[in-house]
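One chain of protein is taken out of this complex; the other chains stay put.
Moving on, here comes chain A:
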Amino acid sequence: MNNELKATVAVRETLPTVFGYLGIGLAFGIVARAAGINSLLVTLTSLITYAGSAQFIMVGMFATGNSILAITLSVFLVNARMILMSMTVAPLVKHESLIKNVILGTLLTDESFALAMNKSNLTNRQLNFSWFNTVNLISYATWVCSSLIGALVGSYIQDPEKYGLSFALIAMFIGLLYLQIINDRALPLLLQAIVVLLVFGLVFVGLIFIPSQLLILLVTILSCILGVVIKNAFF
């Protein structure tokens, strides 16, 4: 990764995450097909909802007979973390036009967000439309195509778990977390380590009594607040 903000550079920098989307997109297609959703609807889910892990929740809730409202609410809660990510990344492209901001927001994902934050460590907290949009478009295209392929081959695969694809997303989170920690010079390393440990503790305790749809959002808000408190008190 370097400090250039050209589309060609974005292609090179997004390529690594393509493997992650590919793995988990295939897994989504296979799992959804196995649950009895046809390939057209599988592809439309990725095309219209485009919500990564929340799409697995949708499939699970379809299978267990939930109402449209219940499924929509769950997806909203799971994806409410996008509000925090958008708030974090939006100031970096504030100089771009409103329509460009809307386009960038529309296709923002956990991974394109993390890539953008990684990149901004090298570009003095400035990003542009062509770099960011290229990242988003590659991610979107890969996700939709791999879901479709997954759904099509899904008719022939029984147990998707055993190919390890479900770990693609988690591996990507681990990689992006590590790269963010070593590249973010705004926060001291020790402080980041403390916050990550704090997140671990809160996730563990939270799992005991917080419904899983709400967990990530609540843990994120609480950890950020505690992070600021610790930063102001000790750093």
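Note that in this section a residue touches a chain if its C-beta (ideal position, glycine included) is under 8 Å from a C-beta of that chain, and two chains touch if they have at least 3 such contacts; residues count from 1.
As a convention for this text, contacts and distances are computed from a predicted model.
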{"item": "Name per UniProt, for the chain absent here [options: \"Glutamate/aspartate import permease protein GltK\", \"Acetyl-CoA decarbonylase/synthase delta subunit\", \"Cytochrome bo(3) ubiquinol oxidase subunit 3\" or \"Branched-chain amino acid ABC transporter\"]", "value": "\"Branched-chain amino acid ABC transporter\""}
{"item": "Residues of chain A in contact with the chain not shown", "value": "15-17, 19-20, 23, 35-38, 41, 44-45, 48-51, 53-54, 58, 62-63, 65, 68, 71-72, 75-76, 79-88, 90-91, 93-94, 98, 101-102, 104-106, 108, 110, 113-114, 117, 161-168, 170-182, 184, 186-187, 192, 195-196, 199-200, 202-204, 207-209, 211-212, 215-216, 219-220, 223-225, 227-228, 231"}
